[in-house]
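What you see is the complex with one protein chain gone and the rest in place.
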Amino acid sequence: MTRGKLAVSMVLGGFFLQALSYFFLAAPLGIPTGVEYSNPRLPFAPAIFIAGVMLVFIAAIVYELLPDRDGGE
Amino acid sequence: MKRRTFLKSSAAAASGSLVAGSLMAGCLETIVEATIDEKQAAQKEEWVPTTCWIGKQDCGILARRVGGRVVKLEGHPANPVNHGTLCPKGIAQIMAMYDTNRVKAPLIRTNEKGVPGEFRRASWEEALTLVAGKVKETRARDPHAVIWQKGRSKAKAFYDDAFAGATGATKLHHGAYCSDAGYRACEYTVGLHGVLHPDFRHCRYLLSWGWNITNAGGNKLCYLTWPRQLVDARERGLKVVAIDPRLRGAGRFADEWLPIKPGTDLALAMALCHQLVKQGTIDQDYLKSFTNAPYLVKDDGTFLRMAGSEMVWDAATGAAVVRAEARDPVLSGEFTVDGQPVRPAFEVFTKHIATYTPEWAETVCGIPAATIAHVAKELGENAMIGNKMLVEGLSLPYRPVAIMAYHMTQQELGFQAVRAMLTVMMLLGAVEAVGGQRVDFSWKPNDNYDKLDQATVKDGPYNIYLKESKFFPINSNNSGIVAKAMLDPAKYGVKSIPEVCILHMTNPLIAYPSRKDIMEAYSKLKFVVAIDPWLSETADYFADVVLPAATMEKYEGPISATDQYVDAVTLRVPPMAPLYESRGDIDIYLDLCEKIGVLLGPDGYLALLNKSLKLKEPYLLPLDKKPEVRAIFDAWAKSQGIEEGVAFFERNGVKVKGPVPASKFYGIAQNPPFDGRIQRLYGESLLRIQQEMKAKGADEIYWRDYTPLPTWRPLTLDASPADYDLYLVSFKLIEFKQSRSAFIPILNELAPDQCLEINPKAASSRGIEDGDEVWVESHNAITGETRKLKVVASYRESIRPDTVGMAHHYGMWVHPRAKGMGASPNELFFTGEGYVTNTADQSFHVKVRVYKA
Partner (left out) sequence: MPRYGMVIDLDRCTGCRACMAACKVENNTPEGSFWMYVFRFEEGEYPNTRIWFMPRPCMHCDNAPCAKVCPVGARYKREDGIVATDWDRCIGCRYCEVACPYSVNYFNWRDPEENQYVNWKDPELEALSGGVIPPYKNPDLDRPCGPEKRHIAGASHVEGVIEKCTFCVHRVEAGKTTACAANCPEHAIIFGDLDDPASEPSQKLQRKSSFRLLEEAGTHPRVQYVGGTPHGHGWRQIQPAGKRS
């Protein structure tokens, strides 16, 4: 796998994690009729969101660190 | 190492620790949980009832003690004064009690005085022996050479009465700084010991006259009792008019703010009188029946008398008769009796106030004439003159208007200003009526009604506070005047100045105005003992010995716990043993008296204590041995009819005696009303006193305010040069009490900085921005002396543009927390001529100029 593909897949993966966390795992949006509107559906959901953000940024570092097809850095 | 490797290993390490951390968190929970639950089982919880030590009114406290350690102070629910709550000071006291900066053992000074002190720790035996020796030796030479200076006495029977009585020490107190001008005025005028507060339950219209509603106590109390009654009364529709150079104190609760110029309250009160008479909203029956308004006055200002009795003009017979015989006394007119022109005192009064119009008052106090007129109109309407209300089966006059006033009495014309304010209420028939003006918690006629009326001017030599002197015949005992007398005894006719001073819960260098005079006077004392939990600034500079007192961990009392409507009594009970080597004050005094040799015997401390505590057989203290402090309170409680003795208070905290019946509450409900005591609208004896002062050669500055009716005159401080164009006033903060709390860290955090409150327009016209450091310089219009200090300016729209304010409690330097807190306005105020009332009460006003530092 080229470093480009890896980096792009990390970026996409990161955004996927963010979307997953924000829309499906975080506290639901809407008029709060109960405590479930404040607590994330999965307790570590914000951590997953942050992991997604980190993944997106680390993609740039990974891209820079990995050698390209010619072996240079 | 290559970049790749470094980053890879960092990432590995990071993720490794994250995983480890989350695993650990789970473990930590289990470990911590296990240990703590075991400890919890061992802790026994107790609630010890006691009282607050910081404030003035000793609010009831329940101290929560777990495993022998006090962890929280909460309000005692059954105590009427604070009903289960505490102000921030009461809560914070727990930190004060444990404070590691308390004086832990008796201290004896090793360096010279007048500079920060160096002390060595001593044993109680050594310290007490040293103090007792000095007191004994001094009083043998001259009993007047020992003075006992209190700030707050929390057990009058033990300290003021028994100790001062047994040792013969001259008692100095703090009243002349607090509100005593008001006490003297009320004692003289209506014969009650207090200043002014309303019958909150029924009042509908209140003049909050200088009452710092949200920060301070009001008449005779500390903080939360009156504000709670005010808040409840507001919900019932009470209207509040705040009369104050600063709005802050009344803040939230003022429906209207009259921003009065400092020191001009007498003028406003007389203008209100003028309007009330003009409107005709005066209670003629009240004036005729209960005041000396109808008494006939001769041209020389004295009453017409027949066989020693005052006379009135009886319209029914058209002649002057003795008061008791008149059927229809008149208030106005000019008459002739035996060739002498006479007129009722009220006629004299009406002529006297003819020029005190609202328009005139506007030029003096800065309040628009229309506002004064409309307040007078509202007073007249709300007074409901002629109305009665049925209270507990008694039909009593209903006059729901009143004034709340306390510390504002401490101004140059304070004595007469309060007389003027009382006159407003007398005109409305509201004094001691339902909903109306009150002075004491219940009807308790005071001796000073006669004593002040009969005050005479004696020849010298005078004692150190100039009692019965040609300077201050009515005398509130001002420690600032004491300082002046010590520094120039010849001027004041004083022969001997004190040598030994015992400081009881007081810090004169910080809390008393005119620090310079206080410092100079204290330098003249030979031996100073401070009884205090902390090393006060006064002790730092002047104490030879410091005896560490406990804070609330001691027995003390008895303490009245009345909120005016419900009577109760309580005691201070120690929630834990006195910390470090401190001791309860009563313990200290017992040992001191023993060593001085005045404890036992028929004239000793114990004998006086039997009297002052009103102990009864068989609980009288034997006069031949030193008792335990707890045993004394046990004897007191049993003498009060509480069979369990002191154990009752140790368990319950407060003995609620019950609601005060209307028949004991209202002076007007007595039979005869006011016990026949006539209210002195016209102060004939004040005129007599003035003449005696003149005859003894007193200067005009001392006798000019001894007038039968309150009379406006230009204030001394206004004679300062025109560039001293601002009035400085000081004020209280709810977070603090005098100088004994500004260093308590929790409280200090709530009010961390001293500042100069200044109106933004006044500030910007002087080039001063919000937060700038400024010099505040005061000027003494009599001596020309100036004083100055630096402080940070803080913008306030809620203060008059010609007035600046500084809070009272700062300026300390000993406690580590006190450093850098800012200066005290007491450095800027002056004492002595022009800056005290005619009754020796301290004024807290001075002219200053403010400029950028």
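Which chain is which? They are A and B, in the order written, and residues in each are numbered from 1.
Everything below uses one rule, namely that a residue touches a chain if its C-beta (ideal position, glycine included) is under 8 Å from a C-beta of that chain, and two chains touch if they have at least 3 such contacts.
Since the model is a prediction, treat every value here as computed from it, not as a measurement.
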| item | value |
| --- | --- |
| For the chain not depicted, the shown chains it touches | A, B |
| Residue among B:Pro49, B:Gly75 or B:Pro825 touching the omitted chain | B:Gly75 |
| Contact with the hidden chain (one of B:Ile734, B:Val776 or B:Val848) | B:Ile734 |
| Missing-chain contacts mapped onto chain B | 21-22, 25, 28-29, 32-33, 36-37, 39-40, 43, 66-67, 69-75, 82, 84-88, 90-92, 94-95, 98-101, 104, 213-215, 223-224, 227-228, 231, 234-235, 247-248, 251-253, 257, 259, 576, 579-580, 734-735, 745-753, 759, 761, 792, 794, 796-801, 817, 820-821 |
| Contacts of chain A with the absent chain, listed as residue ranges | 26-27, 31-32, 35, 37-40, 43-44, 46-47, 49-50 |
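Everything below uses one rule, namely that only the chains that are shown with their structure count from here on.
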| item | value |
| --- | --- |
| Chain centre separation (chain A, chain B; CA means) in Å | 67 |
